[in-house]
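Pasting in a structure now, in structure tokens, and then I'll have a few things to ask.
Missing here: one protein chain of the complex. Every other protein chain is in place.
Take a look at chain A:
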Amino acid sequence: MLQQCLKIFRFSFAANTPSLATPWSLRPFKTEVSLPIIRFHDAQPTGQSIALDQEIFNQPIRRDLVQRLVRYTDLYDKKVTKATLALRDAAASGAKNHPQKKTGRARQGHRQRPGRNKGIKAHGRKIRSLRIDLPRKVRLQAYKVGLTAALIEGKFTVIDTEKLNEGKTKHLVQLMKGFESFTQPLLIVTSVDPDDLFLRASRNLENLETCTVREFNIIKILKFKSILITKEAIIQLTESLKQRKLTLLGDNKIVKKKYSEYPIEEYDPNKPLDLKFKVLREYLEDFEKLKKEGQLDKFIQDMPKTKKVGRINTINHH
């Protein structure tokens, strides 16, 4: 109870001006931020605006958490792919060079020991992955901090839709000139089902990148200086981050049913059969045709009678 009171007491205050230099105990924004929605074709504002959630876009700024997340995502896909040869890989036999005793030479076991010419490297590089661990709650919080920092710097602009009438790059280039930032690299964030024509038009351009909400990570937030987001993408982002928090707290349960509770379809002779495979459907059609015409019995009599062959491709062990 005490700790909950202290939390509310701590986070109720906010900074006077939103800046990146706020201490850890304050939030940068005092009230809810609402961004205006801009039309994609004209680059002019419509009368609508969208409100951004405070628990995602108004978190206290922690630069150290963001550094840890960036290091985590950088090393997620990295591996050491080259390896040195070990004793089992090197091209040499495992025989002893000369017997242990009765020769005047030093005792040696294998030909390619590390100190010798043409010898292997001891404790060399191995194939391994460079991934590191980071707690899931830290990853979530750092992602939210990155979004607030981008808001303070003014990177975001909201778009209603990204749909195009024609899939031509010429039209897209003209549209982008209205946003005044086309010389610098630009990012467009879309919902989970983007438009095909838009993807076709945007594929060949250098300074433009597109991604969906699932691929929108911290490195892209920090790399690009201007980001366009659609209205649906913001809604999907907030819902996915809320669900991530609920799974961490354990409140998001999926209830499984018993096998006996699933409905079992009983056989109705009046209903037509729904078969999955095409071959079986063709057999069914032939059967029904013959039944209508009354030639079933003839078909069965005319079928070639086969002998009992037994197993095919047997090896005679006798």
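Please note the rule applied: a contact is a pair of C-beta atoms (placed from the backbone, for glycine too) under 8 Å apart; a residue touches a chain by one contact, two chains touch by 3 or more; residues count from 1.
Heads up, the rule we're going with is that contacts and distances are computed from a predicted model.
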item: Name of the absent chain as recorded in UniProt (options "Gamma-secretase subunit APH-1", "Translation initiation factor eIF2B subunit beta", "Large ribosomal subunit protein uL15/eL18 domain-containing protein" or "tRNA methyltransferase 112 homolog"); value: "Large ribosomal subunit protein uL15/eL18 domain-containing protein"
item: Hidden partner chain, touching residue among A:Leu20, A:Leu85 or A:Ile235; value: A:Leu20
item: Given A:Val192, A:Ile219 or A:Leu296, the one touching the chain that is not displayed; value: A:Ile219
item: Residue among A:Leu35, A:Ile50 or A:Val70 touching the omitted chain; value: A:Val70
item: Among A:Arg88, A:Lys102, A:Lys118 or A:Lys257, the residue in touch with the chain that has been omitted; value: A:Lys257
item: Footprint left on chain A by the chain that the document does not show; value: 19-24, 61, 63-64, 66-68, 70, 146, 149-150, 153, 219, 222-223, 250, 256-260
